[in-house]
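What follows is one structure encoded as structure tokens, with my remarks underneath.
Excluded from the complex is one protein chain; the other protein chains are retained at their positions.
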Amino acid sequence: MKKGILLIAVALLLASSLVAVGCPRPVLEEPPVEPIRLGAVNPLGDITGRQSAQGMKLAVAEINAAGGILGRPLELIVMDDEFSPAVGAAAIEKLATVHEVDIFIGGMASGVHLAQIPILAKHGRVTVWIGAASHLVEAAIAALPDHDWYFHLHPWDYQQVEGTVEGWAAIVEKFPQIRLDRMFVAYEEGAFGAAGFAISRALFADVTIEGESFTSAVFGGGDFRAVLRHAKEFNPDAFVWVGFDPDALGMMVQAKEIGFAPPVFLGTPPGWPVGFGEIPLSEAVWLYGMWSPELKGVSPEAAHFWWAFIEKFGEEPATYFAPLGYVNVKFVAAGIERAGTLERGPLIEALREVRFEDTAVGWPLTIAPSRLIRHQGFTRQMILQWQGGRQEVIWPFEVATAEPIFPFPRWEDR
Amino acid sequence: MRNWRYIVYIVVISLAISFPFYAGVHPIHVATTILSLLALALSWDILLRGGQLSLGVSAFFGIGSYTTVLTHLNWEVSPLLSIVLGGLAAGVVALVIGLAVLRLRGLYFAIVTLALTFIFIVIVRNLTDLTGGAIGKLIPSVIFGGDPAMIYWLTLAIAVATIITSEIFQKTRIHFALTSIRNNEIAAKSSGIDIFKYLLFAFVVTAVIQGVVGGVHAQRFAFVSPEESFSLTFTILPLAMCLLGGSFSTLGSVIGAGGLGVLAEYLRLMMPRGHLAIYGLVMVMAILLMPKGIVGTIREQLVRRKTASS
Amino acid sequence: MSVLRIENLTRRFGGLVALSGVNLELRENEILGLIGPNGAGKTTLLNVISGIYLPNSGRIIFDGKDVTESPAHIRCRLGIGRTFQIIQPNQNLNVLENVMVGSLFGQGAGLKEARRKAQEICQFLGLSRIERDITRLTVLEIKKMEMAHALATQPKVLLLDEIMTGLNIDEAREVIELVRKIRDQGMTICVIEHMMRIIKELTDRVLVLDRGEVIAEGLYEEVSNDPRVISAYLGEEE
Partner (left out) sequence: MLAKLRQRDYQILIAFIIVAAILAFWRPHVLISGLQRGSLYVLIALPVGIIYGILGILNLAHGEFMMLGAFFAFSLVTLTGIDPLIAMLPAFPAMFVVGIVTYRLTIKHVVRAPLNQFLLTFGLAVMLAEMANLIWTTRPRIVWVPYAASSATIGPITFGTFEFVYVAAAAIVLVGMFLFLTRTRAGLAAMAVGQNPRGAKLVGIDVERTYMMIFSACLAVLGPIGALFLIRHAIFPEVGGPFSLRAVSIVAMAGFGNLPGILVWGIGLGLAEAFVRSFRGWGGWADIIFFGMIILVVFYRSYQRRVR
């Protein structure tokens, strides 16, 4: 009996010392020029997080090749959050205390970021985040006594919808044959879809909206037939599905088999399956996005990024998180350059003033207050359409790469 | 000899308590996570000692999380009290469903506890007004103002309480009751053991622990959502830790949690991409090489050596 | 004076009638032998008495109380102790601890008291090496442990299910002596046994079951000459 306690005690001792050893504190070396350290936390197991980290690396490599900033090289430390709040939070703590990074960047899932906010707040270092679109995150940031150090580049979920409201109004005005009076929203039942639906409902004031949830193929669902049938009965001007990448094929196939071809067929996944554009069903499907590969024909910066990324990593950027990661580093670098120092106050001031006329995602970037926080970057997303296997930009018209195909061609004609 | 043992004992306790003073903030975070998984693993093992394999740890964890957050938000209960309430709520739910599910045995019990987890997810997701639905709820501030050392000590206290509970279960009549039930229920009944009473007791006690751990988790990260709070990770990871360390003993879960926790941290450092594949491989290898877990295998070796020498 | 009375007991398993209208009386301080061919329902009867199965109809009166609906653990505490035909000792406990389980829960003793009582009983049955690992016991030791475990619940009635099986003659004789010794302590005993010699030597009275029914009852000599009993056994031989 006593032996048991003893063993437990020894085990605890071992475990605690292992933990202590396992997370060594840095050996203090004095390099000739102290680098500027950027700490990023991404879900590296996922294509979005991995390519976003690659985008950051590309930017860092380019900046260092050009001599760094303020004469100092950039050093990028990327950690995995495994989509787990506990892991993501610990990663921030590690970057702050072990690697002693100067600035936090990166990010993706809102659930993970919520857990990171208290720790980021505690350190209060400048943070430039490119993910976590949930308005819950915005509320959590705004609830902090001071959040001047926080910059959010990704539009908030309600801003994304606001953008589409504006965009659709413009499209309807420019192309009178397109109507948008009745909308049916099929949304996945998790946080992503539920928020998307609730916000759409609130913001599309002049549109009659019906909605219904479905189980995403990510969670073993993928049977959308009931939802699609209800949508067909509703006979909407636009059918919008708010789900994930793996839902795309099922949506198209199952809509086709019941002959559901509304005038506007729109999907809003974070990315699309490999080769989606090549299947005939994709033609004239609308989508929302922060970015499109086709912008390389419009924006020099997007073109530069596209080819540099392919050259460096041997693969194409698959989602907008790749260019966004690139923009993340470029933005931070521009701010430091402008401030001429890493001191918090001037740096925040400088970042606020950073202006890009063009970025890797093909948009201008400026910082302005959002509904609740002071430093918000991008606020809009584009309206695009699959045409001939490419994601053509329809709106904003300034960066448009194509005219819309309307109405949605009948399934039989493909 | 005896003195020496107490010295080790005191040293370990003081090391564990003073950990935040000599370790960096990141190790404190990692240790906090490991300690909470340790409590879950040990609580799972306690029920397993009675022969019942539960796959419902996440269910009680989630109930604890949600109760904590909702009582804290709606009734302005203090964070610590709300965690206690989280544990109580999990206990009450366990009592009610235990009356039914503890009639089941083996894989049927396992599957039903797992199914219950999903049922709670669906309920929480659909009761939008109360729970915030699929999006979840936020707490405006983190417990102890986010002081990692305080959170560590709180988690340590819970882990130690779980270890003590486990040792109480091992050293009193409960131990005899549970092992007898696990060995053969009919024989246990005929020895005068009220099987149902003991299983229900173990089920409720372990659910309270799981609920409390869930409550701390929610207070530590200041939010709840169906996907995060009822995540199957909180069932599977503790299960793996317990089985790797060695089931049916306090030490097994402690070693398993420490081992797997530290391993995960190392792997994450060594290979940012693909470390989970190695993690799975380690699990497979460990179970093939040490089918009785680390503690079980070592104990077996000791017994063998003793027999060989005598 | 009867300790245990069973009235008109019937138990079915699906379509199979395992016990049909069984009546039985255990008199205080006797040793009753329960015999019958394989599948006659002997073990089922023991299981119904000890509460593992509930009967479909009939009554069980123990010590003047109706225990027909009582669960097994209550019956154990009231004083019905038993051993099992296929013994499954608790591998995770040593000999002494296995015996302790009986006194812990059968009598509600505390840990210390249970340990003391278990030691006493082990000594009484001649079980030494009580700190031993279960896996290294001889058959005789296991049987003794099983009896010790049942005795530790402090029963008034002890039901022994084929405890002699697997023992050689000398060992069986030793166990017979033990059973007698136990009875002399004031206990009532019911044994299921296959070997007729043992039944003859050990029991005061015999009850014969065949296909769930009592076909004979009485002294061994009377019963063994009963033509129905002979045909029941011969019928099985074929």
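List of remarks:
Per-chain residue numbering starts at 1, and chain names A, B and C are given in the order in which the chains are listed.
Definition applied: contacts are C-beta pairs under 8 Å (C-beta built on N, C-alpha and C of every residue); 3 or more make two chains touch, one makes a residue touch a chain.
Here the structure is a predicted model, which is why all the values come from computation and not from measurement.
Listed by label, the shown chains that the missing chain touches in the whole complex are A, B. Taking the complete complex into account, B:119 is the one of B:11, B:81, B:99 or B:119 that touches the chain left out. In the complete complex, the hidden chain is touched by one of A:34, A:181, A:257 or A:337, namely A:257. Within the full complex, the residue among B:16, B:177 or B:244 touching the omitted chain is B:244. Considering A:217, A:240, A:284 or A:302, the position touching the chain not shown turns out to be A:217 (whole complex). From the options B:107, B:130, B:161 or B:302, the residue with contact to the chain not on display is B:107. Taking the whole complex into account, chain A touches the unshown chain at residues 45-47, 50, 189, 212-215, 217-220, 222-223, 225-227, 229-230, 245-250, 252-254, 256-259, 271, 273-276, 278-281, 318, 411. The missing chain lies against chain B, touching residues 48, 53, 100, 103-108, 111-112, 114-116, 118-119, 121-123, 125-126, 236, 239-240, 243-244, 247, 273-274, 276-277, 279-284, 287-288, 291.
Just so it is clear, only the chains that are shown with their structure count from here on.
Legend note: the chain whose CA centroid lies nearest the centroid of all displayed protein CA atoms is B. Using the mean of the Cα atoms as each chain's centre, the chain most removed from chain B is C. Centroids of chain B and chain C (each the mean of its C-alpha atoms) stand 42 Å apart. Within the complex formed with chain C, the chain B residues making contact are 172-173, 176-177, 179-180, 182-184, 186-195, 248, 303. Residues 50-52, 71-73, 76-77, 81-82, 84, 88-93, 97, 100-102, 104-108, 110-111, 133, 149, 153 of chain C are the ones that touch chain B when the two sit in their complex. Chain contact summary for the complex, chain B toward chain A: residues 5, 8-9, 11-13, 15-16, 19, 22-31, 33-34, 125, 133-136, 138, 140-142, 146, 148, 163, 167, 170-171, 217, 221-223, 225-228, 233, 249-251, 254-255, 257-259, 261-262, 265-266, 268, 272-273, 275-276.
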